[in-house]
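Every protein chain but one is kept in place in this view of the complex.
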Amino acid sequence: MSEASVARGEEMLALIERLYPICRSITGQGVRDTLAIIAEHVDLRVTEVPTGEQVFDWQVPREWVIRDAWVKDDDGRKVIDFAAHNLHVVSYSDGVHRTMSREELEPHLHSLPDHPDWIPYRTSYYNRGWGFCLSQRQRDALSGERFEVCIDAELIDGSLTYGEVVIPGETDEEIVFYSHVCHPSLANDNLAGLAVCTFLVQALAGQRRRFTYRFVFGPGTIGSITWLARNEERLGDIRMGLVAVLLGDRGPLRYKQSPSGDAHIDRIVPRALADRGHEAIVEPFSPYGYEERQFGSPGIRIPTGRLSRSANAGYPEYHSSADNLDLVSGESLAESLAVLERVVDIIERDACYLNLAGKGEPQLGRRGLYGDSGGKRVGNWEMAMLWVLNQSDGSHTLLDIAEKSGLTFAEVAAAADNLLAAGLLERLHDSNRKQQ
Amino acid sequence: MSEASVARGEEMLALIERLYPICRSITGQGVRDTLAIIAEHVDLRVTEVPTGEQVFDWQVPREWVIRDAWVKDDDGRKVIDFAAHNLHVVSYSDGVHRTMSREELEPHLHSLPDHPDWIPYRTSYYNRGWGFCLSQRQRDALSGERFEVCIDAELIDGSLTYGEVVIPGETDEEIVFYSHVCHPSLANDNLAGLAVCTFLVQALAGQRRRFTYRFVFGPGTIGSITWLARNEERLGDIRMGLVAVLLGDRGPLRYKQSPSGDAHIDRIVPRALADRGHEAIVEPFSPYGYEERQFGSPGIRIPTGRLSRSANAGYPEYHSSADNLDLVSGESLAESLAVLERVVDIIERDACYLNLAGKGEPQLGRRGLYGDSGGKRVGNWEMAMLWVLNQSDGSHTLLDIAEKSGLTFAEVAAAADNLLAAGLLERLHDSNRKQQ
Partner (left out) sequence: MSEASVARGEEMLALIERLYPICRSITGQGVRDTLAIIAEHVDLRVTEVPTGEQVFDWQVPREWVIRDAWVKDDDGRKVIDFAAHNLHVVSYSDGVHRTMSREELEPHLHSLPDHPDWIPYRTSYYNRGWGFCLSQRQRDALSGERFEVCIDAELIDGSLTYGEVVIPGETDEEIVFYSHVCHPSLANDNLAGLAVCTFLVQALAGQRRRFTYRFVFGPGTIGSITWLARNEERLGDIRMGLVAVLLGDRGPLRYKQSPSGDAHIDRIVPRALADRGHEAIVEPFSPYGYEERQFGSPGIRIPTGRLSRSANAGYPEYHSSADNLDLVSGESLAESLAVLERVVDIIERDACYLNLAGKGEPQLGRRGLYGDSGGKRVGNWEMAMLWVLNQSDGSHTLLDIAEKSGLTFAEVAAAADNLLAAGLLERLHDSNRKQQ
């Protein structure tokens, strides 16, 4: 890993560390505070969508305001305290302030018997109620029969908040990246995704690009539904999407396919992984997961894949206080970013070319494009040119050629550049069109 | 296995026991006697087709009448006796009554050197002749030089007999089950198939069904050819066929594909097997076997598969006296029947639906269709609904969804029923149409 990569990994870790203590939920000040910090790094436009607005089958929910929460025992000691860890309150809990018996309190408590030191993460978004999460050890240590319970919270008419960065390209056709912003103090899920996307924006900002890239940082489910509903008339411009989340833990990178399983994005990401030397772990689409569920719904069907590391309960620390800063590494973050840069590179450069000298092979030697001594094996450089020439009959793209030849996309694309410069190729069209 | 299943297994065994002693052939009284017993259980219509009637490339053969048959040695002892086992006479033998030398007799004897206690089953339908089958031990014990040989049999102008049960449904479109009735005292081949089909008729009779189901009990080869020829103008109504034979032995259930290998029936039966917990053993079509040969012939091509256990020489007792009552088990029969009920269930319920709220996911929670605490894994119940919603874009059927999701067909179909009731789905058409 290069020194620059190590440095970027450290910077991403620093961003995650700053965002970690904030108590986020699907709506509310925590999301606004998070987006404000991201806006220090990239040109972020924030949208507030008022409570009650109809978004497809849903309504924008009320905004959650949480000020304090605790449980005190008979002795007045705070035995559970939101100030100590914001996972202690079930997210989106109703306000409550009462003294109650242990028997009454018990159904409102959540803990993990198998991981007695971890606090679970629980939400109650669409069914009203309240609750506390605590470690099993804390729970076992609770004593006394009466408890004073306080959640100083309310649901108000406010708004749902999301942020967007748009990096314009030569055309209005868009590639959308989505990363969820609604989880409280969970480092991998999904401060890691937010950090990697933020730094990907920085990396792309300086380049000339064919496509427009849009990064959306919004809450899960209701956030992507809201964004899709508000942008419905523009969705036809979106070529493909990628949900980039949970990218910081030490597990291997894995790609989840779009619903069709054979969209352009479904070939691009595995190629980028392979070209970076990763064994490409590819999972078929399933309707459970993150925002790929909404982008891939039958009335939307934007071809959208997902890149993550140990996503969706694939790691024991998932949705618990153990998904903390120790779980994420600078190296993992930097490698995730490097793969995404490859993904963008393939999206930008993949195209369909036509061999203009397609009767037999053209004489590469007299154009200085071929090694000079016959009788020996040729290298990847020459092989890439032979492959591009042979396959450029108008029905194969550079990505097709990389897949067939076993060469990296970068080798194939470089060969196409050389042959284009030598006047042997014509660029027909970018290849995404044919894939959709 | 449920008590009801065990009871049904016993009833099927009892039916097989009653049918076992009858000497059946491709024509004649044995077939009529067999159908008469089946008619005690189900509403059977019997058809007699006169000898000589042209059926496609064939003519209905004469009817075989067998009264007695034996071989006596020098001492007048019956050394082979049809009265002891009806496999002793080659089926469809000509009559003969003569004294002859051992040398003359020998070419007319059939035995199994590798299984010295078993009597083989041999036929001589389309090449005139006569013969006796006997165990190798019997043969080795034959002594003397002269034998009196008697087969009191004749071929007369009569008829070929088959039986049919029709269970009408909401439409005239038919599903046909065929099971052969021509074999003499062989228990698995095919009294087992006849018993399972008879009890399947009983199970279906009480239900409301979309399709019409027809069960044909007729002789092999000439029987199905005769039935197809006599029903030629109606074949267009038949959606698919299933040959259900040899279903009583203790071997695993196995499915043989239709000629195309990708007909609707080719997906339905393996799904039913998998959903009942069987490892789905699927064999490609081959033009050797039972009535799937005729239903799958190029001028007919009704998509027809076959469900059997150890079919076609797949078990040592095949076509011998060892295919007797000991070979079949009530448990095997009951499980074969249970799988066929699943097959019918999938045929009836498979359909293509349209998600009416396809932009993003609909909010299942407010419709009471979703678990109430966020942050935890969802169960098969919710997954089935998410799968049906995501895939119901008009191009996937419930069977497609079961295959993709790894859920059972029943789980997926139940989810569709729930979503239909909630007004979130519309039924487009039953899915068989598109598969053909």
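Order of writing sets the chain letters: A and B. Residues in each chain are counted from 1.
The rule is short, and it goes like this: a contact is a pair of C-beta atoms (placed from the backbone, for glycine too) under 8 Å apart; a residue touches a chain by one contact, two chains touch by 3 or more.
These numbers come from a predicted model, not from an experiment.
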Chain not shown: contacting residue from B:S224, B:S332, B:Q391 or B:T408: B:S224
Identified contact with the non-displayed chain, of A:V65, A:M383 or A:A410: A:M383
Chain not shown: contacting residue from B:H180, B:R214 or B:H319: B:H319
Interface residues of chain B (partner: the chain not displayed): 55-58, 91, 120-127, 221, 224-225, 228-229, 232, 259, 284, 286-288, 293-294, 296-301, 313, 319
Chain A, residues in touch with the chain not shown (by the definition above): 355, 357-363, 365-366, 372-378, 383, 386-387, 389-393, 404-405
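Here is the rule we go by: only the chains that are shown with their structure count from here on.
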Rounded Å distance, chain A centre to chain B centre (Cα mean): 54
